[in-house]
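Heads up, one of the protein chains got dropped from this complex, but the rest are sitting where they should.
== subunit A ==
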Amino acid sequence: SSQLSSLPLQILLYINGIYYTFYFLATLAMIIYKSQVFSYPDDFLAPDLAMLFLMAILEVPRLYLGFKGNLTEAEAPLGLSLGLTVGSVVLCVYLLLWQTYVLWADVLLNAVLLSAYGLESGLKVMAIAAFVS
């Protein structure tokens, strides 16, 4: 019996989960650091924190749906996960370009996350194509 689930996608989703935890904690710590060291008024701090937490809230169902879709070889959850990935990409681009202070560490973290999202999206599309056909 041929297996339609994509192993690279599964590995990538698993690593994404671990990396995202590290990314969230690191970005939160850096925002706290920035608010102490630089002048960070409240009306600039609030949107940045809101985007970060929104991204965390989106990530959980995104990863869950990705795991479920890939393992059960169902294209609906995988498609939904792809949609949520688009939202996560937008938020990641915001944190990369339009944050109040973009540190070099921010650039690195977000670049890695963005590339992971890109690779994941490609693999998801291929998996959906495999499941549908």
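Definition applied: a contact is a pair of C-beta atoms (placed from the backbone, for glycine too) under 8 Å apart; a residue touches a chain by one contact, two chains touch by 3 or more; residues count from 1.
Throughout what follows, contacts and distances are computed from a predicted model.
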| item | value |
| --- | --- |
| UniProt protein name of the chain not shown, from "WD repeat domain 75", "TECT1 protein", "Thioredoxin domain-containing protein" or "Trafficking protein particle complex subunit" | "TECT1 protein" |
| Selected from A:74, A:89, A:103 or A:119 as touching the chain missing from the view | A:103 |
| Interface residues of subunit A (partner: the chain not displayed) | 30, 33, 38-39, 44, 97-108 |
